[in-house]
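As you look at this complex, bear in mind that one protein chain is not there, while each of the others sits in place.
Chain nomenclature is as follows: A, B and C, assigned in order of appearance, with residue numbering initiated at 1 for each chain independently.
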Amino acid sequence: MGYFLGLIVVLGALWLGLSGMFKPLLLTLSVISILISILLAARLNTVDREGVPYARTPNLFLYWGWLVIEIFKANWPVIRACVSADLDINPALVKVKTRCESDLAKTIFANSITLTPGTVTVEVEGDKLLVHALFEESATPDAFTEMDERSWRAADGRQAGKTTQVKA
Amino acid sequence: MTGYEGADLAIALINVILLGLLFVVAIAIARMRSLFAIVMLSGIYSLISATWFVALDAVDVAFTEAAVGAGISTALLLGAMLLTSRTAKPEKRSTAIVPLLVVIAVGCMLVYATIDLPAFGDPDSPANTYVGTAYIERTPQDIGVPNIVTAVLASYRGFDTLGEVGVVFAAALAVILLLGFGERSLSATIGRKDKGGRG
Amino acid sequence: MIGAAAIALIVAIALMLIRALRGPTLYDRVLAVNSLGTKIVLFIGILGFVLGRPDFLDIAVLYALINFVSTIAILKFFRYRSFQVPLMRRTVARQTQPEGDDV
Partner (left out) sequence: MSEILNVIMTIKPILGALLCLIGAGLAVIGTVGVLRFPDFYTRLHAASVTDTGAATIAIVGMALLAPSWLIVFKLAAIWLFLFLTGPTGSHALANAAHTAGLQPVIGRQRDRAGESDSEEAS
């Protein structure tokens, strides 16, 4: 039930933010549209811990802040490679092992790797990720351990032992 | 210093460049043989033309173009590609003359028709004198919806819109049945795949 | 200055168009369409500020979403040659053999 409440709050905030109107007629229409969205989400069975991860919002935001800084740091070498006179790149395929267990944590980790310029997750199989990197020297397995650790803490963290994972 | 000055020149330049891009994409679509590339390029075409609509202040048209042109029509064209081959037949140069003549004739007629259009922003034009002004004046009291286009479509011309929705629904149903997005296509594709898989 | 930003983005769009025209693989074309979509989202946002009417951002929001959906639809089509097969096949595979998910 809490998940539904979280979804309603977020959808309502989204509606208000996009429209900025407070007339009674429009508010009624917004309530109807939110209810329809909730019904559809319930029918799709997406309202669960991983579909609505609001309980760990602070963790995720902390992780996100760290990730944005990391992305900006990783932008430099790619930009330099784009504009340098001779094409100085060294692409490689590497395998990365992750400690993330739940689908949410794995998704966050793989998406973080993809978001960081210079590395793209090509395939996810179990706890191994196939990563294509623009520079082989920057894609050693140690380079991903901090990101792995942080995404695990953001998504799984302390609750990993308590809740049983439902693999979709 | 709001950053808005010098906007006229920039907007004129933007309009010209966008039209030029549309021209390039249209020529490329006409010349290409790979159907997949053509589908991708038509998606790009509608993206750019929707951007151009935004530059022309026609925001509602841009909305429709973005949703229908870039979203649904790409999916429908890909679905249609499933049922045909992957490349178009090369045309003979002699037969290509006829469409060229048709296009030139229609273009001349359209240019001729624009001469009769009222000037841009003319207060005496039909769009600004008859029912349009009445809608703009009365919508806030009558209906209270901020978007006047919504008010016109859903309330003032409600029955008209109902009929349109019926027509569009029937058309969508027919297209889906023709392309076969349902279970029948499943057996058809699997059967075809077993015979000879394409890489 | 912001007009110059809009022009620069148009230049980027035009350059990306070259990649979409040249290919050579179909994935390059999908990549070009996707990246073009991102640039057009930014461009519509900046265009709103150039015109002095930032309310146009609604369209940019719509674009950001449609761009994603159409990319996924195209790729799904290319992986499975249909829009319907993956869901169906997975349920069939679940019923017959719990491990089998070879797609």
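One rule holds in what follows: a residue touches a chain if its C-beta (ideal position, glycine included) is under 8 Å from a C-beta of that chain, and two chains touch if they have at least 3 such contacts.
Being a predicted model, the structure only gives us computed values, none of them experimental.
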| item | value |
| --- | --- |
| Positions on chain A where the hidden chain makes contact | 14, 17-18, 20, 68, 71-72, 75, 78-79, 81-83, 86-93, 110-112, 114-123, 130, 132, 134 |
| Contact footprint on chain C, counting only the chain that is left out | 1-2, 4-6, 8-9, 11-12, 15-16, 18-19, 23-28, 30-32, 34-35, 38-39, 41-42, 45-46, 49, 54-55, 57-58, 60-61, 64-65, 67-68, 71-72, 75, 78-79 |
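Note that only the chains that are shown with their structure count from here on.
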| item | value |
| --- | --- |
| Centre-of-Cα separation between chain C and chain B, whole angstrom | 17 |
| Chain A and chain C: spacing of chain centres that average the CA atoms, whole Å | 18 |
| Distance between the centres, which are taken as Cα means, of chain B and chain A, whole angstrom | 34 |
| Touching two or more other chains - residue numbers and ranges from chain C | 58 |
| Chain A: positions in contact with at least two other chains | none |
| Chain A contact footprint on chain B (complex, rising order) | 144-146 |
| Of chain A, residues touching chain B in the complex | 21, 23, 25-26 |
| Chain C - residues contacting chain B, complex | 1-4, 6-7, 10, 13-14, 17, 20-21, 23, 26, 29-30, 32-33, 36-37, 40, 43-44, 47-52, 56, 58-59, 62-63, 66-67, 69-70, 73-74, 77, 81-85, 88 |
